[in-house]
Each structure stands twice: as structure tokens, then as C-alpha cells.
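What you see is the complex with one protein chain gone and the rest in place.
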Amino acid sequence: MTGLDLETFLRIDLPGGLSAMLACLACGVLGNFLVLRKQSLMGDALSHAVLPGLVAGFLVSGSRSTGPMMLGAIAAALLATVLIQAARRLARLESGAAMGVVFSILFALGLVMLEQSHARDVDLDVDCVLSGQLETILWLAASGWGSLADPAALAELPRQLVALAGMNLAVALFVAIFWRALKLTSFDPDFATALGFRAHRFELVLMLLIAAACVAAFEAVGSILVIAMLICPAATARLLTDRYGVQMALAAGISAATG
Amino acid sequence: MGAHDAAEIPEALGSFLAALSLGLGFNATVVVIGTTLLGLAAGAVGAFMLLRKRALMSDALSHATLPGVALAFLLGVALETDPRALPLLLAGATATSVLGVLAVQGITRASRIREDAAIGIVLSVFFGFGVVLLSYIQALPQGGQAGLKTFILGQTAAMRVPDAELIGAVALCALLVCALLYHPFRLVCFDADYGRVVGLPVTLVDLALMGLIVVVTVIGLKAVGLIMVVALVIVPAAAARFWTERMARFVPLSALFGGVAGWIGAARSASLPRLPAGAVIVLVAGVVFVLSFLFAPARGVLADAWRRLRLRLVTVRDHFLRAAFEQLEAAGTGAAGSFALADIAEDRGWSARHAGWIARWMAARGFAAHLPDGRMHLTPTGREAAQRVTRAHRLWEQLLLVQGAGRIGQAHRSADLVEHVLSPAMVAALEAELAARGATAQPMPPAPERSRQP
Amino acid sequence: MGGDRGFAALRRRALLLGLAGGLGLLAGGPSALAQPRAQAQGARRPRVLATVAMIGDVAREIAGNRVEIATMMGEGVDPHLYRPTRSDIVRMLGSDIVFYNGLLLEGKLTDALVRAARAGRRVVPVTERLPAEILLKPAEPGGEGEQIWDPHVWMDPRLWSRVAAVIADTLAEADPPGREEYARGLADIQARIAALDAYAERALASIPDRQRVLITAHDAFHYFARRYGLRVEGIQGLSTESEAGVRRIEDLVALLVERRIPAVFVESSVPERNVRALVDGAAARGHRVAIGGTLFSDAMGAPGSYEGTYIGMIDHNVTAITRALGGQAPERGANARLAARATP
Partner (left out) sequence: MTPRDTSAPPVELAAARETAALPALAVRHLTVAYHESPVLWDVSWTTPAAGLIAIVGPNGAGKSTLIRASLGLVPKVSGQALFFGQPLSAVRARVGYLPQRSSVDWDFPASALDVVCMGRYRLHGWIGPLGRRHREAARAALAEVGMADYADRQIGQLSGGQQQRVFLARALAQDADLYLMDEPFAGVDAATERTIIEVLRILARAGKAVVAVHHDLATAPDYFDHVLILNGRLVGAGPMDSVFTPENLQRAYGGRLALLDQAIEAAARAAAGRRDAQA
């Protein structure tokens, strides 16, 4: 049954493996900042907090297609991020508690929306939207190595893969442009503020990027993998090194290898 | 959101009140009692977890139950007993969540990974392992248990009498343990190192605390579901934190909030159609949180903002009065003389607009008044206040100088900071202090020499 | 909810990638690939894959031994939550025909199925050729955009009989020499379904009017209820995240007591806790309610048993419901083949 022939590889394993690798790469890099900021559980918090967005996306569009629901999910993730930052800053809550408060309330809100609307009678499978599965990322247009150079076949590449690649590009750009700022704000936000750098605002932007990346990765590879990938590579790297740059590189390497 | 007509509302209110007073139906009563007790226990334990900075522990634990459930199922299959037997599944769930706790402890103790990351690692690895097991079970002939994951997840509304009894027993025990071990728990949360030095078995106490959270999580998971138990552990504690700076009040308040959320939420769900009980309870807890966040007098944002605003107003008022007093003093015109607002603005470094605003406010408060020639003067009340403020300021300066706190400028700045919080009693104490140090407290001490830099 | 994600898959994938020499160097490929290709052109039987057993069983009845039929999801599996494994996908790509229910029953798999269909494979959603008028919509219609239908079509035997025709047509199209055999098979299964339907109508009609209420954990029985004139009350909605309210439980208890309904039902793929709460609630009001047995909603019984066939599954449901709600039906069902379950 598990014929390891070229076509199967190209159609099933390559897109899936590539998606996993890309997701892990983005998550591994971004996870560093979460671990450094003691917000490791952001991935988990987001995976719960997107529910109201999914339901709202469904209610607004009236369709079960993934697009609007993903938009809703991203909106909810961004909202959750803003609320978590607000809870930390204004309510002086420790970040774990802030995430717990925000995601549980948002999730409950989503549930009530689901029940109160007609969505409850629809077989709206939240897991489905959130739990992208590698196996279902297929590139059926592939027929051989030649397909890798064939524009028509390439156009048929799975959407999730393309989205992930885009996300990786965005992450890479962001990290490259703001390398020094990231370093400074991760290490000593107060000092950064003293230098006139808007650390809080920058942090918010960073967290929003992470939220968007998480949701994209949820769709492709599923939330549990995202949660793991956000923490494990960075934590492993943390054990191996004390140098910031080395940590980033290591985390990326580890996550790509895992993928 | 409401899909009910106007006619339904009085009826809903009636049944809401009935449910609150346990007078609705059998199921509603069981659910209300069960969730209230669970809320009490989770709130109390959650208070300690919040202070121990392990708020998300319950989240990790509830995920860590999955492999336990799957393993218990496989064990049931292997032993050819009923693999869906609840005690078996719950035992498995408890076993792996205990393992999860120990893993978190172990990881943080043995490596440089911080607690939050350790919780995340345990959460994802355990849950991931559980998922692997589930997909294995999915392929088993006896398996066919896609619902296994939801098997131990309770539905709040479907709570039964044995569930409620179990919750009651656990809640009682948890509250008792919290009361008995209040001091050790507090010490471990506050300063575990110190506890270790004075001989507290910190690891043991920590494990007791973790044991409580495991029990509450597993029981809650079974009775009311995953998110609700996480929420009940975190949200009431976070809400209670706004109300008090005293631990002895914080813990009971957190328990109370949890209980109230369970009580009102369940009653609400019983009175209106299509309100899932678990979610409504979390939302009630959320409302309590938001109200606390905004309105709590101790740490709420509004109270905070109000305090800051008041301090600022008092500061501005005192600065104005003292500047006016000093202007008059310097001009030698006596307290009844007049002064120019511009001089005060320059003295204090205020912009003209800001100064104008302050002057209008001072006039409105009756401290000062504008004269026809554009200058200002102090009203009798203003004079008295200005004198009081200036005297307090100078007394403090004097004390600092007598104590040798450093250069005059420094003394002046610190006096600036402190004069706004000097009560008459403190002024009296200052006088006494100065007298004790051999300095006389004159009715109005002279302004110390200082370079008048802007 | 965090959800079960592709950990296993990832593991396997990682292993495979490793075997394949990292990113793309496929070392041992050619030798492995020869096998299935060689067979493909031979005189072998067409390979058919059905996602759910209800489809697979009917297809087997129609085609007999002419085709090789496999079912992706096993006994007791909730198709909404099924997580395809890599071998499922390989099998899907290796099949000549893939039948799936459609109407989004297959959850996450749907996406892959639609993609495969677009890539020109014979992947057939069996229910989607049914006219829209006879499909059920959920209580409140969704907004504009895509239509949303209740996918549990097999609960109405007459509709499933039409689905059987779709299956037979597809088979005949793909394998013209077997046309006659498929037609025979179809006639046979349609006759048996019609007989079952007649039995069900007779049996369920014997339930006293007041008690014609089917209360069960979740809403999978709308087609069934429509066909046989029952009222169906689910405790919770269809969505996997759906959760019942206390009010709902109280209302259902009131209904049970008021109508003296003797039984409520458990479903094979949904935990029974909700249903037990109803029994307790009614008991507290002095009305004894029995658990009327386990119904098959999204999945069938064990393969090889009578309940493991489509006919047996519906027979079981009909018989259990009829007997529990106070109607007249033989203990072992229409064909006297049901396992003698202790119905209270």
C-alpha cells in the first residue's frame, strides 16, 4: 500500500513534507521571541481564541468554505493578541494568566455564538478548519520531476503550501529588517523605550505577525504541531546556546530538520 | 444574539430567579449546585496557581489527560474489559496528568527552560502523543472510538447526581486543604527560597498544590469540559486580584467569584434556550473579570486613573499656590498682593495655555481670582492654603537639610515630591522631629538659599 | 479545541523523507515504483474505495465480486472527525473509483477529494446528484452563498436506494462489460431496501401517537424522522463544538414526562452522558425512562455482522426504536437476523 514511487512522493509526500518544513521554519523562528518573552503558550491560546472568528466568518459568509472562516480566524487571533497585551499591561497580569483569561473567554464567546446562531445545526466542524492535515495537502498535478519546472503544474500547487511560503517570506523579511530592534526589545524592553524606541508598539506588531503566522500554520499543519513547533525548537536552542543570533539560527535549523 | 420575543423575557427572568434559588428542575438544580461547588474549589486553587505564576498549568494538564485516556482504552482492550469504562479512563487521565506535572517540575528544575515553555512542551508533546495513540486506536477493530477524545470531556448541562456529589466531595477537600495549608502555600508562592531556609518542605508543598490542581482539573474536565475548567481556574483569580492587596482576602474572594460564576452561569443557561452552560459560566466569569478590571477600587483601571488624576490635580494646585505665595513673598507685597500668571508659568515651567487652564481651575475652586488689570490674587481661602502648602514644603526641606540628605537642590526636589502627600498629622510630626533635632519650627520658615534654575 | 493534528503523519512523513534522502533525492524509487504500474493495465478487477461503510456496503451488494471494494473508515468511526492517514491517501490515489458521501460529511477529507476530482479522477459524491428539493436543510437556512445540507441521507432508505443507482451507474460507466451484472445487483439491493422500507413504515406506525418522539444525543435522524413521521429531538447540535444548554435538558425532560415517552436513545459514536442526564431528570419527576438501545447514526456495526451491513443497520435502528417506544416489531428485526440485544 505504501508504494514509495516517484509520483506518490511528489503528489503526497513532497507537498506535505514541504508544508511541515515551512510551517516549522516560520514557527521556529517566531517561537524564539515568544519563549524569550515568556509567552510560549501563545500558540495554544490562539488555537482556542480563534473560535468566535471562525463562527463569525461562517455567519457572515453563510458558507462553509474555508476562506471567510480563515479571515475570521485571523481577525480573532489579532483581537486576542491585542487583548492579551492589554491584559498584561493594564491589568498587570502575568502573561500566562493574561492568555488564559483572554482565550477562555473568547472561546466561550465563540461557543455561545455557535449555539445562538443557526450554526449549531450545521455540521460546522471547527476542528476541520483548524486542523489542517498534512495528508490532505496534495499536489495532484505532479507527474514527475518535470512538473517542478512546469508552470501549469506549479499553478496547481496546494494553496496551503503557497500561503506558508508567503508567510515564511514575510517572517524572513520582518526578521531581517528589524533584527536589531528584535534583539533589543527581546532583551530589555525598558532600555529600548529609554532609547526612544517604541518597544510596546513594536512588540504588538511582532505579536500580530505571530498570530497571523500561527493561523496560517494551523490551517496547513494543525494546531498541536504549531504549539509544539513554537516552543520546542526555541527551547532546545536555548539549552544549547546563550547567544541570541546562534539561537535563532539553531532554532530554524532544528525546526527545519524536524519538519 | 437574543432570538427571543418580548413575551419570553419575563418568563425567562422568572425561571432565571427560580434556577438561582434551586427551584427550577431537577437537572437544573444538580447543574447549579455542581458548577457552584466546582467554581468555589477551582477559584480557591486558581488563586494560588495565579500567584505561583502557573496559571496555564490547568491547560497543560487537561491536554495531558489525552494520552492517559487513550492508554487506558488500549489497556481495557488488552484486558478484554469494557474499554470505555469511565473509572478506567479517568484513572488513565489522572495518571498522565500527574506525569505531566512531574515533567514540568523536572524540566524546570533540571534545565534552563522556563516554566511557561516547560508547560508548553509538556502540553504539546503529551497531547501529540495522545493524538498518535488515537489514530492508532482509530485503526483498531475494537477501536472505532472517534469520540474517545470527547469521552472524558464533560458537558456541563448533562451533569448527573454522582458527578455533582464527586465535585462536592473534591471541592470540600480542596477548600479544606487550602485553609489548612494556607501559610505554606503562601510562602511557597511568595518566596520559595526563604521557605526552604526556614525548613518548609517546599517540594512537598508544591506537589500538594499541584495535586489539588490535578484533582480539580480532572474532575472538572469530566464534569464540565476542558475550556471551562481552565477558565474557572484562571479567570476568577485574575478578577479577584483587582480587589485586594491582601492574600487573606484574595483567596476567598477568588473562590467566591468562581462560585458565583458557576451559580449565575448555570442558572442563566437554565433560563434561556440555546445557551451552553459551560460557555455561559465562563462568560459570567468574564463579565466579573471585566467589571473588576474597570471598577475595582484597589487595582482597577478606573480607580487607578482616578488616583493618578487626583494626585496630578493636587500637585498642580499645590505648585500653583506655592508659586503664588513665593511670588508675593518675593515682591514683598504681603499675602493680599497681586501677581502675574506669566511669572508663575515661568517659575513652574508651564506653557501659557496650560497656565491659563490651571488659573481658571484655581479660580473655579475659589483659591484665586483674576483682577481687572489682568493680574491675579489669592482669595482668603487661597491664602490660607498657600501658606499651609508652603510651610509644609519648607519644613520638609529643613528636615532633609538637618538630616544632611545632600545638596539643597536635591532636598528641594524631594520636598516637591512629598509635600502633596503631607497630612496635617505628618506636618506635626515634622515639627516635632525638627524640634528634637534642635531646629526651631517657625510659623513660616524662610526659603533656603538655592540657585534658581529653571 | 486543540484538536488532533497530524503528529503521526508528521512522524511518518519525516521518516519517509529521511528514507528518500532528505529533500528530494529519491534513491530507491524506480524499483519500488514498478509494481503497481505493471498491474494497472492488466485484466485486474477495478479498485473501488468508499469513504464510509454505508456506501461501501451498497457498492459491494451491487458489484459482487466484479470489483475490489475497500472502505476507508471503520466501525464506529465518526466521519466528521476522521483523520485520513497517508496510506488512505495512497489508496485513494490508487483506486479507479472513489465514492464519497459528499454534503461535507467527510470533513477534512472533502478538500482532498475535491482536488482529486478536479485532477480528472473518478471521484464521485454519491449524494450530490440527488435533487436539492429532497435534501434537508438545517432548521435555519444559512445566508446566501453555498447551500448547506444535512448529510445523513442514508437514514432514509428510499433516498439511499437512489444513491445505489448512482453507484451502479458510475460502476457501469467505468467498467462497461459489467453493465448487466451491475444492473442485476442494483435491482436486487433496491428490492431489499424497498422491503426494509415497508417493514420500517409498518413497524414505526405502530408506535402510539403521543410517543412518536425520538430523543437522542445529536441530530443525525432528520431524514429518518421525515420519512416515518417521527418527531426528532437532538440534545445538542450537529457541530462538533456544540454544547447543550441546561434549558435544553430541562425542556426535553418536560417533554418526556408530559408525553410519557418510554425511552431515549444512545448513539454509537457519541458519548451517552447527555442521555443519562435525561433519564435521571425524568426519574426525579417520577417518570421512568429507559435507554432504548444504541442506534447507529454515522457508522455501522462490526464488519461481518448483520448490523455491519446497510440493511442490518437500518433494521436495527427501526426495530430498536419501535420496540422501545412501545410499538410492535419482531425482536430480531425484519429479516430475523438481528443479534438478540436486550431491549428493555
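Here are a few things to note about the model shown:
Note that the chains take the letters A, B and C in the order they are written out, and that residue 1 is the start of every chain.
The rule we apply is simple: contacts are C-beta pairs under 8 Å (C-beta built on N, C-alpha and C of every residue); 3 or more make two chains touch, one makes a residue touch a chain.
Please read all numbers here as calculations on a predicted model, not as lab measurements.
Note on the chain not shown: across the whole complex it touches B.
For the chain left out of this panel, the touching residue among B:E80, B:E245 or B:D373 is B:E245.
Residue B:L200 is the one among B:L200, B:V287, B:L313 or B:A340 that touches the chain missing from this view.
Taking the whole complex into account, subunit B touches the unshown chain at residues 51, 180-184, 186-187, 189-191, 193-194, 196-200, 241, 244-248, 250, 403-405.
By definition in this document, only the chains that are shown with their structure count from here on.
When every chain is reduced to the mean of its CA atoms, the largest separation from subunit C belongs to B. By C-beta contact pairs, the most connected chain pair is A-C. Every chain gets a centre from its CA atoms, and the centre nearest the mean of all protein CA atoms is that of A.
Subunit B and subunit C have Cα centroids separated by 50 Å. Taking each chain's centre as the average of its CA atoms, subunit A and subunit B sit 30 Å apart.
Look at where the CA atoms of subunit A average out and do the same for subunit C: the two points lie 34 Å apart.
Counting partners per residue, subunit A has 44, 48, 111, 115, 120, 224-225, 227 as the residues that reach two or more other chains.
Listed for subunit C are residues 1-2, 4-5, 7, 81, 83, 85, 236, 242-243, 245, each touching two or more other chains. Subunit C makes touch with subunit B in their complex at residues 1-2, 4-5, 7-8, 11, 74-78, 81-83, 85, 235-236, 242-251, 253-254, 269-271, 273-274, 276-277, 280-281, 284-285, 299, 302. By the touch criterion given at the top, residues 1-3, 50, 53-56, 59, 63, 111-114, 116-117, 119-121, 123-125, 127-128, 131, 227-228, 230-231, 233-235, 237-238, 241-242, 274-276, 278-283, 285-286, 289, 293, 299, 301 of subunit B touch subunit A in their complex. Those residues of subunit A whose C-beta lies close enough to touch subunit B in the complex are 35, 38-41, 43-44, 48, 87, 90-101, 104-105, 107-109, 111-113, 115-116, 120, 224-225, 227-228, 230-232, 234-235, 238-239.
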